[in-house]
Structures are given as C-alpha cells and as structure tokens.
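The block that comes next holds chain A.
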Amino acid sequence: MHQNNNYLVETAAQISGVNPKSCMKCGKCTASCPAFDDMDLSPHMFVSMVEAGRIRELMESTSLWKCLSCFACVERCPRGVEPSTLMEAVRLMVIRKQGGHRISADEIPELLDKRIPQQALTSAFRKYSR
Partner candidate 1 sequence: MSVDKQPFKPLIAAFCCNWCSYAGADLAGTSRLAYPAEVKIIRVPCSCRVNPLFVLRAFQRGADGVIIAGCHPGDCHYTTGNYYARRRMTLLFSMLDYLGIEKERTKLDWISAAEGVKFATVMNDFSKEIHALGRNTRFGDLRCTTAVAQ
Partner candidate 2 sequence: MVFDYYPGCTLKTEARELDEAGRRSAAALGIELQELDAWQCCGAVYPLGRDEIAPRLSSVRALAAARDHRRDLLTLCSACHHVIKRVNHDIRTDEKIRDTANSYMEGEQAYQGETKVVHYLEMLRDTLGFDELKNRIKKPLTGMKIGAYYGCLLLRPGKVMSFDNPENPSIMESFITALGAEPVIYPYRNECCGGYITVKEKDQAARTASRVIDSALEHGADCLITACPLCLYNIDVNGTSSKDLPVYYITQLLAQALDV
C-alpha cells in the first residue's frame, strides 16, 4: 500500500506549492468551510493527512468533488497553508490518471437547463476532467 508513496507526496507538494507542515492544527479552515456538511474528510483532516503521506486515501475522498474553491480557508488560515490548494492538487492527481475523468460529454445534455451559463460547463470540465 505504501509503495511509491513518497512520489505521491512529492507530486502533491509540487502541484500545490503548499507546505502542510506549517499547519498548527487550529481548525479555522474547517470552521470556515461552506461545504463541510458534504465532505467525508474535513479540510484540516485533509491537510493533516497530506502531511502524514496518506495521499492514496485522499484520492478516494469525496471531499475532492465537494470543495467549492471559495478560498475561505485560504483567506483565514493563520499559517498560510491553503487547504483548498492542497485539495486541488490531489484532485488533479486523480483526474490525470487513466480513467480519472468524472464527467463525459455524453452526460452533459441531461445536466443542462435553459439558463445554465457557459461558465458553469467550463468550470465543470475543469473540475472533473483533464
């Protein structure tokens, strides 16, 4: 399970440019998160698990898809850790894998309604696919 783990930790660090070691475990990110109710791993847990090298577990986490990238955690973190940037890095690691896509062009029509702005679709493709 732990083989190639260092590689994953390094990749997360490289993509995010974030150092999870600066976290002091205050939980202000989790306190600020508007998507907390929908997440299986709260933002502070996420940071803590990156620090512990548990990237594989994080790649299975539903939090990746629930994060709103609203940067409330980034704004309020007293240590400059940027939890949402870390989450984004792990999400990128998932969708960059073979079969990592979470959305395909085929399912788009049924997700659409009359008023949906183009921006929503572009965002969705950015979040869910390469």
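To be clear about the criterion, a residue touches a chain if its C-beta (ideal position, glycine included) is under 8 Å from a C-beta of that chain, and two chains touch if they have at least 3 such contacts; residues count from 1.
A word on the picks: all candidates are chains of the complex that A comes from, given by their letters.
These numbers were taken from a predicted model, which means no experiment stands behind them.
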Complex member in contact with chain A (any copy), out of 1 or 2: 2
Complex interface listing, chain A residues touching candidate 2: 14-17, 34-35, 37-38, 65-66, 68-72, 74-75, 84-85, 88-89, 92, 102-103, 111, 113, 115-124, 126-128
